[in-house]
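Every protein chain of the complex appears in place save one, which is left out.
Chain lettering (A, B, C, D and E) follows the sequence in which the chains are written, and residue indices restart at 1 in each chain.
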Amino acid sequence: MADILVFGAHPDDAEFGMGASMVKFVRSGASVTVCVLSRGEAGTFGTPQQREAEMRAAARKLGGEIEILSFRDCQVFDSYEARIKVAEVVRVHRPRLVFAPYHTNAGNPRDGGAHPDHTATGTIVRSALRYARFAGLKDLKGEPWNADHLVYYMVPRAHIPSLLNDVSDYMEEWEEIARCHESQMSIRDGKVLDFLRAMRVAYGGMLSVRYAEGFLTDDPIPFDLPLFLRGNSPPAAQPGKG
Amino acid sequence: MADILVFGAHPDDAEFGMGASMVKFVRSGASVTVCVLSRGEAGTFGTPQQREAEMRAAARKLGGEIEILSFRDCQVFDSYEARIKVAEVVRVHRPRLVFAPYHTNAGNPRDGGAHPDHTATGTIVRSALRYARFAGLKDLKGEPWNADHLVYYMVPRAHIPSLLNDVSDYMEEWEEIARCHESQMSIRDGKVLDFLRAMRVAYGGMLSVRYAEGFLTDDPIPFDLPLFLRGNSPPAAQPGKG
Amino acid sequence: MADILVFGAHPDDAEFGMGASMVKFVRSGASVTVCVLSRGEAGTFGTPQQREAEMRAAARKLGGEIEILSFRDCQVFDSYEARIKVAEVVRVHRPRLVFAPYHTNAGNPRDGGAHPDHTATGTIVRSALRYARFAGLKDLKGEPWNADHLVYYMVPRAHIPSLLNDVSDYMEEWEEIARCHESQMSIRDGKVLDFLRAMRVAYGGMLSVRYAEGFLTDDPIPFDLPLFLRGNSPPAAQPGKG
Amino acid sequence: MADILVFGAHPDDAEFGMGASMVKFVRSGASVTVCVLSRGEAGTFGTPQQREAEMRAAARKLGGEIEILSFRDCQVFDSYEARIKVAEVVRVHRPRLVFAPYHTNAGNPRDGGAHPDHTATGTIVRSALRYARFAGLKDLKGEPWNADHLVYYMVPRAHIPSLLNDVSDYMEEWEEIARCHESQMSIRDGKVLDFLRAMRVAYGGMLSVRYAEGFLTDDPIPFDLPLFLRGNSPPAAQPGKG
Amino acid sequence: MADILVFGAHPDDAEFGMGASMVKFVRSGASVTVCVLSRGEAGTFGTPQQREAEMRAAARKLGGEIEILSFRDCQVFDSYEARIKVAEVVRVHRPRLVFAPYHTNAGNPRDGGAHPDHTATGTIVRSALRYARFAGLKDLKGEPWNADHLVYYMVPRAHIPSLLNDVSDYMEEWEEIARCHESQMSIRDGKVLDFLRAMRVAYGGMLSVRYAEGFLTDDPIPFDLPLFLRGNSPPAAQPGKG
Partner (left out) sequence: MADILVFGAHPDDAEFGMGASMVKFVRSGASVTVCVLSRGEAGTFGTPQQREAEMRAAARKLGGEIEILSFRDCQVFDSYEARIKVAEVVRVHRPRLVFAPYHTNAGNPRDGGAHPDHTATGTIVRSALRYARFAGLKDLKGEPWNADHLVYYMVPRAHIPSLLNDVSDYMEEWEEIARCHESQMSIRDGKVLDFLRAMRVAYGGMLSVRYAEGFLTDDPIPFDLPLFLRGNSPPAAQPGKG
């Protein structure tokens, strides 16, 4: 059982995409399990063994659980078997809230850079959550489970988020966890964390906080009055800026 | 001072568009003021006097305040003067949360039916909230005020909402308040309330509740973990339906 | 041979999505065949036998033909074999007008709720219609056939339709046909017909009629002058409403 | 009284944008009035007198009526006065079907080239049709009138049409009428008619006919069964092409 | 080795979609290889042998190289194997610039007519370019290669291009090359070249040149100051036209 189940295609997707939110969730008392589909073995940097060790280290530091599936890196495709496999994980963990990489480029045809494993993971999870509910699916083990919400995170790309999580107080812990993926620190000419931090500053700017992580949903979000009434009234801004 | 300030172009916009949410807000203890820009005097049904009486009756029943501005029906246009007028209302009421009719058809070019006064009202309110913050705007009376959130409601039209408010428990009170606009009960061949109720059923269907009202925002919404963890786990649905 | 061929993934898709239009078509003299890809056997309610009996009852009441393919529920995927199978059905029935569930969420990323079998059915039918025309496709039996139009219906979801069919006079017959799917009457807490009716009221509101069903096309629609000149001039509406 | 009322900002907009459709309408027995907002006096080519003579010649050749309003070229802006002026024209002619240049670039931000008078004309007409219905609008003369349909044409630009009118049989007459605007024949290096013809070939290709003119609507279009059943079954196409 | 590698699903895709640009590239000194996935054997017109001869003739006339893969017409689907096969071609030719048919209808749901092989080809090429870079992909032969740019061409359909190539000086050579696909000259009732030419006139109109071919990219384009400063200052246009 986990309150929150986070899917990723590769060992560092969850930490790089929404790691500070995971820290915030765990610190607020929620249980978090990260489920990684592959060991990222097609990558230029790091062996599968090294990468598995890195994700286990990150999970320990986070205080979450980890589960590793046997998909192959660069071979994540939506199929009936893939949906069943993921739906079984959902039925085991019985989460209220599920995260996955965003499943489509449709809202932003310019998002050319998305790794096809990422969009495929989102697509599989989306159908798997539905299948997990169906009592009549004979191929699927476990008790039916209805995860209430599916929220997508962005493996750093160009989508406009519809939800922003203020993570200003969790950036140092985030950096420690992200650094567990040591073999990946040389990508983007060694500037990968600078880039990931800049994305969080840019999203923070949309919310008038220092750092935020961005998310998307398929479905409209329930309106929550206290969320809107509780506020932090930033000081009056200046015309050309606000 | 009001927690919530709701703008409408015509006397019945707020009640027809988000009346059940207003009931829910007031019943949960929030103070609500409705600010109507015009008396709807270009309408086919009802005199300005009658319509003012109707909106006052609706406000009484709701338990909210009302303020009526002197815009002319069918002559609501975005201008500096209009923004200043609305910004002054904002500075007087100092709300945390502001509602207005949705300001654009850009996201849905098919929404041909929107009354131009509605989109103009949304556009004016949007800039007025910004102006209300500016200390250097000499033409604008009152103390600068930063309303934290602007949320748009839909005077019944074809937009896809990004926020849905479950109003299943407030539909009877909503109907009473909507019926205060007696002069308008003959529009849509006398079926206006049937149509408005059907829209709420349709939106409710997106949220798996009986009735909902739909809203939009310009900006991403802050992520609120309790909102997503607290759930009501509807019973497992059936494949072809879910 | 059929004038109109309607594809559905599950036994009740066509009746729930465009049942009143099917009644209207048959009553106006057109022949309608419904082709269902699966028996909906993964569903929570109803056995395959029961569901087949229900769809046969609905077809009888409608006065249409029915054809049942051997796809598996929750396993409808676009593939060469699937396209060939559907193209053969098209070559057998030789329809002028084909209907299928809408094939994409691209125009509305919020439409998270679509069952993947529905979008897959639309995708397969779309390519199958093209394949049915190709003389050089050796794997495909039957004489080449060019169905003139493909129109998509909406298994009740959040898309904005581009075509609306006034079905105000056919709602009672629709309800009788929809009720044939007895095993499905308990979904949405037993309110499924209320929900489907409300969607038709909402679409009706866009056309100024009581009830309508909504459709989409991929291609521009031929302009038809008589359609636009023949009108029903609804009485002058009122400003805040029209 | 006119069956069809076509608005244009400048003397040649209607003929260049939908001239072949106007020929087709008149030849099928419908009465057509063209209402031009300005004399195009800011143009590089042609005096206002010359341009008025040209549009009168085109109207004669078409067999339609013409009405010229006193807007100024490059000064067409949406305003209450503009809406009232246009609504009065609508109340005089009492058309079933109204055409105007498309009113927005929202659906296609790439459409940078649209003359602002064109989009403004569409915007004014859209609100004017609504105002023409309102009994309570004291500033507006004439009897309320509800034009049933507003369809937009494209002064040649990059929008994707949602309606296509086959005009293959009317291209010679179209060219004669377009050539009445003699002063404009030197634009696009004298290739203006070649360009306009090519646009019609490109739109024709979407409909599998030789020449078509493209249109858009704000609202969903009523579904018309005979339109879809009547067909012309083009011969089976070839894979790479169809 | 080739500067430019152009993928097509069927023998005539590249020549019909971007043939004049290929002529322009070769004439400016760049080396061009066309890689065709299938022989178009499902087509109504032409045998595989004939079509292969036609594409070889076109390549000779162009002055480019050709490579023919063994995909089957109407069976081009995105899969791991397809990506690997195409990635190997990329590693052999080591191009700076790659072209493929546009990979999605997401930006334009109206583009119903796209052959599924075309979008599938674009999708495969897009992932294959990424795979060609990965050192860890054991299944993939050859040295890693990073093609700098992927640009999509349009097998004549309704997308709005984001890049336009002025091909006014290369239309005669284009026509010669296109005519090599003799077996296809009878499609569109023998008017196929007229249609393709009209599309180029329509795109030319967006760039104020006589003929252009249109392209799209997934990613933002690098800003190039000389491109924007070098200009050809068309003569001042006229209001209603510009």
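By definition in this document, a residue touches a chain if its C-beta (ideal position, glycine included) is under 8 Å from a C-beta of that chain, and two chains touch if they have at least 3 such contacts.
Note that the coordinates shown come from a computational prediction; the quantities given were computed from them, not determined experimentally.
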Listed residues E:Gln75, E:Thr104 or E:Asn165, member touching the removed chain: E:Asn165
Touch criterion as defined above, residue of B:Ser127, B:Asn165 or B:Ser208 at the omitted chain: B:Ser127
Of the candidates A:Thr104, A:Thr123, A:Asn146 or A:Ser162, the residue in contact with the absent chain is A:Ser162
In the full complex, which bits of chain B touch the chain not displayed? Write them out. 79-80, 83, 104, 106-107, 126-127, 130-131, 133-138, 144, 150, 216-220
Listed in rising order, the chain D residues that touch the chain left out are 41-44, 73-75, 77, 104-107, 109-113, 115-116
Contacts from chain A to the absent chain lie at residues 9-13, 40, 42-45, 73-74, 108, 110, 113, 115, 117, 155-156, 158, 160, 162, 184, 187-188, 191-192, 194-195, 197-199, 201-202, 204-206, 208, 210, 236-242
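Just so it is clear, only the chains that are shown with their structure count from here on.
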Chain pair equivalent in interface to C-D, over half of contacts matched, among D-E, A-B or A-E: A-B
Mind checking chain B against chain C and telling me if their interface is mostly the same residue numbers on each side, over half, or mostly different? same
Distance between the centres, which are taken as Cα means, of chain D and chain A, whole angstrom: 50
Which residue numbers or ranges of chain C touch two or more of the other chains? 42-44, 73-74, 104, 106-107, 110, 113, 115, 130, 133-137, 144, 160, 162, 206, 219-220, 236-239, 242
